[in-house]
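To keep things clear, I will list the structure first and then write my remarks on it.
The other protein chains are all here in position, but one chain of the complex has been omitted.
As written, the chain order gives the labels A and B, with residue 1 at the start of each chain.
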Amino acid sequence: MTGAATLRRDPAVALTVAVLWLVLALFVAFPMATLLARIFFDKGAFSADGFLAVLTDRHQIRAFWNSMLLGVLVGVGGTLLGFMFAFTAARARLSRGLLTVVDAAVLLPLVSPPFTTAIAIIFSFGPRGLITYELLGLKGVTAYGLTSTLFSEILTFFPIAYLTLRPLLAGIDSNIEGMAQSLGASRWRVFRTVTLPLCVPGLANAFLLLFAASLADFATPLILAGNQFPVLPTQAFLQITGLFDLRGGAALSLVLLVPAMAVFLLQRYWVSRRFYVTVTGKGAGQAPHDSVSPRARAALLAACAFVAVAIIYFYALLLYASLVVALGANHTFTLAHYRVIFTEGLRVIGDTLIIAAFAMPLGGLYGVLLGYLVTRKSFPGRRTMEMTSMVNYALPGTIVGIAYLIAFNEPPIELAGTALLIIACYVFRYGPTGIRATIALLQQIDRSLEEASLGLGAGSGTTFRRVTLPLILPAFFAGLGVVFIRSMTAISATIFLVSVSWTLITVKILENITELSLGPAAAYSVLVVVIVFVVIALIGLALRAFRAPGSTRVTSLLGG
Amino acid sequence: MIPARLKRAFARTFAACTFAVTSFAAHAQGTVNVYSIWPENWARPMFEEFTRATGIKVNFVRFSSGEALARVTAEKGNPRIDVLFGGPVETFAAGIAEGLFEPYKSPSFDKLPARMKHADGQWIAIADDPLVFMTNEKFLKENNLKAPASWDDLLAPAYKNMLQMADARTSGTAVTRIFSIIEVNGRNEDKAFAYMKKLRPNVQIFTKSGGGGTLPVGLGQAGGGIFFIVDALDTKAKGYDVAISFPKEGIGTSAEAIALIKGAKNPDLGRKLIDWATSPAMQNQFAKHKINFVPAHPDVALEPSLAAVLKGANIFPIDADFAGKNRKRVVDRWIAEILNP
Partner (left out) sequence: MGDATIGVQVDGVSKRFSHRVKGEVYAAREVRLDVAPGEFLTLLGPSGCGKTTTLRMVAGFEKPDEGAIRFGGEDVTALPANGRGIGFVFQNYALFPHLTVADNVAYGLEVRRVPSAEVGSRVAEVLKLVGLAGYEHQFPAQLSGGEQQRVALARAIVIRPRVLLFDEPLSNLDARLRVQMRTEIRDLQRRLGITTIYVTHDQEEAMAVSDRIVVMNQGRVVQEGTAQDLYHRPANEFVATFVGRVNLVPGRIDDLVGGVASVSMLGTTVEVRSVAHGIARGDAVRVVVRPEAIGLSAAGSEGPSATVASHAFLGEKIEYGLDCGGAALQAVRYNAGPGEVLPDGAPVTLNFAEEALALLPGDGR
């Protein structure tokens, strides 16, 4: 049966496909086309001058290479750290309590705005830093530059690597390692010749994810990179917000598109094919009792504890800053900052929550619908639809934000300044996580389940509602979770979209940090972390309630 | 309570969604829309006083001057705000070149000295804000330094990598600073840039906003910097141990202005805000809210402690026309020669 025939026979599917194409055209294709047009057309005539000017400006070239360097270092460092945590969690036989502590510490950077550790770093390092000066007595240290940016980004992004690698390590059949051991290999040799090679695709994947995350992050470098180490996303941001040179900013962001697309394609078409299928039957439940030597276990635990303590220290400092009059000068306890955010800041909190509350179900629904249609229905342009849906997800937020700003600032479609635009940005940028989760889940659910329903005379709508939907609910909740968390914490795209009427907590935090109004910034950050943790917990409960026993687990709420 | 809030939330979103496609119209009657260049902790109490006095609500968002100017410029065809509030006059002078403002002379206009208003009423000053040197007392003591009393004092090796000041791409403070340096060098731009180049190695970071360096200086993470007096005094008031000083060669002051946006959707409400802001009605409130601006209106007395700080300081106004005309060129040169050497 051809795709077109399916559509004729099934009006419900045809309608859904049409609506999805319409919104994809409006919120993905149109902004990108406008962005390109703005860069390459000057007064109606094609001109690559503006773009070439960026490409040949030596400062921007330097910024580009700095971005690449930072991305690679963050990728390598974050992947190593993530792997260490994942390996410890999967192999060092931690007690449940300890595992919870590790998980919470690791999740903390992931559920807070991406630049929150930057504040703590400014305080802790530098000529009078709590750590460098007060603790270590070092002088002449600077808190700005590559080192501190790298440090902050690794700490912020390594949880992504952890979440990617942990299920992978846990999924390696423990018999394989046991086998290698029984063949006489030492623990180290088993690790080197079996465990590590099996993780290579996961490591590559984690590296690419972190590289992309670093490429999209302008806020951390804005606060920490200083002037000696300009990076491209920050330059593009300043070009637009500072000089309102939309064209120049767009051109700069377009330069980022090349590595971002390269990363996405590598991940999609190279790494994903290299995962080994290790499951060939029933795996023995538990790992070999001594896959990690006591000494290695102690070393791993110590290293993880060190990092976890560092993270907890940074967030404790943040909490402390939110509870004293002025950190560094007046350490009198006060709730004034919270009073400020709950009076003056109430509107911002309200705006953010309203936007998140709308983006969350829309994003979850979008992910499930699109994921379902492209895996289970054949219709013309199916692959194109899947690829199009990934565009906003794969590109750095700066590009997406700039494209939205340019595309929707003026008629014919004027949405600038509205909540709708911010919601659309979140839905189409973070909804794809739900799409990926849905596709992954559906690939594991036998098509015959749906065929059985169709065979019993149910229409495709009923089949979707009664059979498929309950099975892919975990993906729906995963999509919900990601969209909500990002709606509360993301900044790179939406900072371009806030307005007099609608603004976001993250933007407020960034403004307060750059103004160094530390108290309110810290109080807002604490609030975000608390809200996100509560919502994740609720989604987790819902997930448990809805998940049919024995159905597939979605690896993680935040992965991907 | 919750249902009411929920209702409001839905109503707002619904309104936003409905009107979004045609135009931005989600504002209520009796509300004036404002971009504030003043930080929120000063702008908010002022607007609250205004609402209390007039019943008109103020819907505002804060941007640093470069951002605000850029936004208003971008929205020229379809302005989303009525009034641009606060920020150094250079910013407003640059805005005139873009044709952003609607001239308006408030009742206080005639009483103000010439440098506190644009001749045609494109902008009117609401305050005056001199730049100062702010240094960390502990840092000075450790390095056996006195608070800097000359521009050249900042070139001392002890300050190497220890100064913080604003980035001219985003901050009006930075633009005022650069024009001050041009002014003390007799408007010899090359000489001024030569000085800035010498100063560059001592700069730890150029911050995105004008007050961005105050906290690091307060904490001793930086030794000192050049800030507007409001930011400096605010830092001191929070309890940080900092010294405030002025260079003997003189330092610029920049009037803080207000202007009506051309094509504003609520021009009458905007004018009411300008009337109020340019009059003693607002400027008398500075002291009450511990905002250390120098009032622009001659009838408002300078707060005594602020007067004490300013005593004997050599302060000169920045020529708004000159600054407005040359702003873009000078900032571009600064980016090319100083920021990215």
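Here is the rule we use: a contact is a pair of C-beta atoms (placed from the backbone, for glycine too) under 8 Å apart; a residue touches a chain by one contact, two chains touch by 3 or more.
In this text, all values refer to a predicted model and were calculated from it rather than measured experimentally.
Here the chain not displayed is in touch, across the complete complex, with A. Considering the full assembly, A:P197 is the residue among A:P197, A:P470 or A:G540 that touches the omitted chain. Here one chain is not drawn; of A:I61, A:V76, A:L99 or A:I176, the residue touching it is A:I176. Across the entire complex, the residue among A:A185, A:M390, A:I445 or A:L469 in touch with the chain not shown is A:A185.
Within subunit A, the residues in touch with the undisplayed chain are 173, 175-176, 178-187, 189, 193-194, 197-198, 200, 276-284, 288-290.
Keep this in mind: only the chains that are shown with their structure count from here on.
If you average the Cα atoms of subunit A and of subunit B, the two centres end up 36 Å apart.
Those residues of subunit A whose C-beta lies close enough to touch subunit B in the complex are 59, 62, 122-123, 126-129, 140, 142-144, 222, 226-227, 230, 238, 240-244, 246, 325-326, 328-330, 344, 350, 354, 358, 409-410, 413-421, 498-503, 511, 514-518.
Looking at the complex, you find that subunit B touches subunit A at residues 5, 9, 12-13, 16-17, 19-24, 26-27, 33-35, 39-41, 44, 59-63, 66-67, 69-71, 73-75, 77-78, 80-81, 161-162, 167, 169-170, 203-209, 211-216, 218-223, 238-241, 339-340.
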